[in-house]
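Complex shown without one protein chain; remaining protein chains in place.
Each chain gets a letter, A, B and C, in the order it is written, and its residues are counted from 1.
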Amino acid sequence: MGISLGYNQYGKAECRMVHVDRSTPVHAITDVTVTSQLIGDFADTHLTGDNSKVIATDTQKNTVYALARQFGVGSPEEFALRTARYFVDGFEQVTGARQEVLLHSWERIVTSTGGPHDHAFAKGSAETRTTVVTKDGADEVVLSGLTDLTVLKSTGSEFHGFPAVPFTSLVETDDRILATAVTARWRYIGTEVDWDKSFSSIRQILLDRFAETHSLSLQQTLYTMGEAALEAHPELAEIRFSMPNKHHFLVDLSKWDLDNPNEVWHVADRPYGLIEASIIRDDAPAAGSAWDGVKGFI
Amino acid sequence: MGISLGYNQYGKAECRMVHVDRSTPVHAITDVTVTSQLIGDFADTHLTGDNSKVIATDTQKNTVYALARQFGVGSPEEFALRTARYFVDGFEQVTGARQEVLLHSWERIVTSTGGPHDHAFAKGSAETRTTVVTKDGADEVVLSGLTDLTVLKSTGSEFHGFPAVPFTSLVETDDRILATAVTARWRYIGTEVDWDKSFSSIRQILLDRFAETHSLSLQQTLYTMGEAALEAHPELAEIRFSMPNKHHFLVDLSKWDLDNPNEVWHVADRPYGLIEASIIRDDAPAAGSAWDGVKGFI
Amino acid sequence: MGISLGYNQYGKAECRMVHVDRSTPVHAITDVTVTSQLIGDFADTHLTGDNSKVIATDTQKNTVYALARQFGVGSPEEFALRTARYFVDGFEQVTGARQEVLLHSWERIVTSTGGPHDHAFAKGSAETRTTVVTKDGADEVVLSGLTDLTVLKSTGSEFHGFPAVPFTSLVETDDRILATAVTARWRYIGTEVDWDKSFSSIRQILLDRFAETHSLSLQQTLYTMGEAALEAHPELAEIRFSMPNKHHFLVDLSKWDLDNPNEVWHVADRPYGLIEASIIRDDAPAAGSAWDGVKGFI
Partner (left out) sequence: MGISLGYNQYGKAECRMVHVDRSTPVHAITDVTVTSQLIGDFADTHLTGDNSKVIATDTQKNTVYALARQFGVGSPEEFALRTARYFVDGFEQVTGARQEVLLHSWERIVTSTGGPHDHAFAKGSAETRTTVVTKDGADEVVLSGLTDLTVLKSTGSEFHGFPAVPFTSLVETDDRILATAVTARWRYIGTEVDWDKSFSSIRQILLDRFAETHSLSLQQTLYTMGEAALEAHPELAEIRFSMPNKHHFLVDLSKWDLDNPNEVWHVADRPYGLIEASIIRDDAPAAGSAWDGVKGFI
């Protein structure tokens, strides 16, 4: 009848795992959320309910735990590559995999008298380090990044010069609060990378450029952040951003003879501006299907 | 330096709007969340902060309201097409648009003595009707669907025959609870469609197939739902699903000499299975970039 | 040194349970979230870490499941009373209990050809039926209610006559949208009640009064809802409400020569008005500590 199964993937989403490195009395913890998705010869279960090739999602979850026990977690990229290779290399019916690892931040508690504690931790900010590894046969693409890096500038941001088209009522400003929650993903060229070092450096560049750029638009801030990351990191093919403009509106108190020289702001929830763009190296290799499985534009 | 701006889009996300049709004393309400994104000649604002071509996101929001006032909302698809055409046809620098409309459900309150009330409503379920219209020049692709249609079968679901690969511990079952929160999106061929009628019919087919299929795997249930929709609706090119397997685990009470013949279940939060697939008509026209802007696989 | 342990309670929160009644081929499901809290002679575990009197929270969870297997769930009130009595009557160190049961709504799927399905269900609205039973020795108080009953009137609501005190800028209106998400809790006199019948009737009264009252303030609407419930239900001692005023703001389109006769509204998230009140029968028995453990005012 001319209808058939197209692209499909399946797996176990959001395996919540904490790994404790107890090799010394000074423990280290790695808190991750792992989503494992497999791609391959799975038409039968769709068409007839024959599960003889299906690696149960429960088994995928167990595998995540077992590999963490056998090899540790390491960086998110290492762990995602390990699980992707385990499934694709180990099972004939698995031709590809998409493995996502989110790394949640914790900080060591600093006690009054003892300094940094050796096994007590406090949760850090909502900022999360992310990676999605897409393996298609022998091809491996690593997208790494971060979400929920919420940043704000209390000055050094303008917005004007936009055209007065119909239904425009926004007033131009040369001093506003600029705030956003950065989601960024960058695509690596190859997999021989010092993942932790690369991540830390890119993150610092994004913060530097956000803080130090005198902004004429959130687009401009976004672009300069991405350009600087690509310039400093030849291992990157591309970087994408999704940056909501978290509007802060100056409260008008003039009705009551009060001025408000950019001091008191209302923080709005919705709607919000949303700026999304890719900055790309001209000779970047093709991305394949790496971006297909991530949320929205990035 | 070999670095340049790639794909980009921007707009106003999550404009919350209620439209009241007051043309008769029996009011009708339409509660939507609209996200407007524009694509086009917006390199300047990224590269230099020159905003002379930028249609402010605030203006996009105002336009959503104004078009709702001038023409009503109608179906989500009509409204998304209207706003997409307004921006692409009306502004030289706008070469494309992506417009998302979410329709939230309300039901008329039925009073004890008066029957359905003419202007009082109660919120319905979390199920949301969705559409994303992507307009690239003259090309228009409509993806419609629904999210958060949470359904459950208390029997009529089996899962067995999966291989006992390493790290498998799942026990086979011939009677389990099957529960999922359906996210579906279908791609229309063309834009001459009775949107409301098509939506209602497809939704009913999905419910029918979920309820009436004796399930051997969630994949099988998914496929039969999609196949039936495509068979009955020639206006569809493709349908995609993302269906979490919301696990219900039978509670083991045997330690206390209590049996549990599929009566008492623990409802788990995370992790959860996740099944995603496309069912496609063989001669379907190309999708262009229509799927690029939606969340995750679908 | 003059410091001591005050009131304390402990237990297992948010046990997610689905019970399936399979006594006939037409299944019925009961989807609840149960929180069990115990009060009693638990100073030792606080002061010295001696757990010899502690009924483990894991055991409380198991008990919830086991009692559901042995006796079914029934109404939320029946189940909460059963678990409260089990713990208080069964353990010397347990002098009191607070048991909360939330009942989530599901509706039978109606298929095209088969009518209401015998074992397939779709999730209903976010509205949740609630109960909190507080047992203090032999004293039992039942607070029942509902949350997230979101309702809206598109007309029939005014708000004016408020004083123009400093910092007032709100404009008076004789026609606005009135919307709220009702949280209500009512306190029963005694425990010999037909719980399901009482709940259904009270819920209908709340809907009737919301729909049919021409509102001069959300406070007035709230009071009439509560008064009607108490008038019709002598088994109630008191009813409390927490009702956010979910603001809908009329969009001003006059800048562009468009009128807006109460048709197009912006739906705001925060801040929101919040109206909370108790309506009480003059000769109501004392509530004891029944209200102490519920969230906020109610």
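To be clear about the criterion, contacts are C-beta pairs under 8 Å (C-beta built on N, C-alpha and C of every residue); 3 or more make two chains touch, one makes a residue touch a chain.
Since the model is a prediction, treat every value here as computed from it, not as a measurement.
Peer 1: For the full complex, can you list every visible chain touched by the one that's not shown?
Peer 2: Looking at the complete complex, the unshown chain comes into contact with A, B, C.
Peer 1: For subunit C, which positions touch the chain that isn't shown here?
Peer 2: Given the touch definition above, subunit C has residues 1-16, 35, 37, 42, 45-59, 61-63, 66, 91, 159-163, 165-170, 215-217, 219-220, 222-223, 227, 230-231, 238, 240, 244-245, 270-283, 292-297 touching the missing chain.
Peer 1: Touching the missing chain, which residues of subunit B?
Peer 2: Touching the missing chain: residues 166-167, 169, 255-256, 269-270.
Peer 1: Against the chain that's been left off, what residues of subunit A make contact? List them.
Peer 2: For subunit A, the residues touching the absent chain are 15-22, 27, 29, 31, 65-66, 68-70, 106, 109-114, 117, 119-127, 149-156, 177, 181, 204, 207-208, 210-212, 248, 251, 253, 256, 258, 260-269.
The definition used in the following text is that only the chains that are shown with their structure count from here on.
Peer 1: Quick one: report the Å distance separating subunit A from subunit B, using the average Cα coordinate of each chain.
Peer 2: Spacing between the chain centres: roughly 23 Å.
Peer 1: I'd like to verify one number: the distance from the centre of subunit B to the centre of subunit C, where each centre is the average of its C-alpha atoms, in whole angstrom.
Peer 2: 30
Peer 1: If you average the CA atoms of subunit A and of subunit C, how many Å lie between those two points?
Peer 2: Whole-Å distance between the two chain centres: 38.
Peer 1: For subunit B, jot down the residues that touch at least 2 other chains.
Peer 2: 15-16, 66, in rising order.
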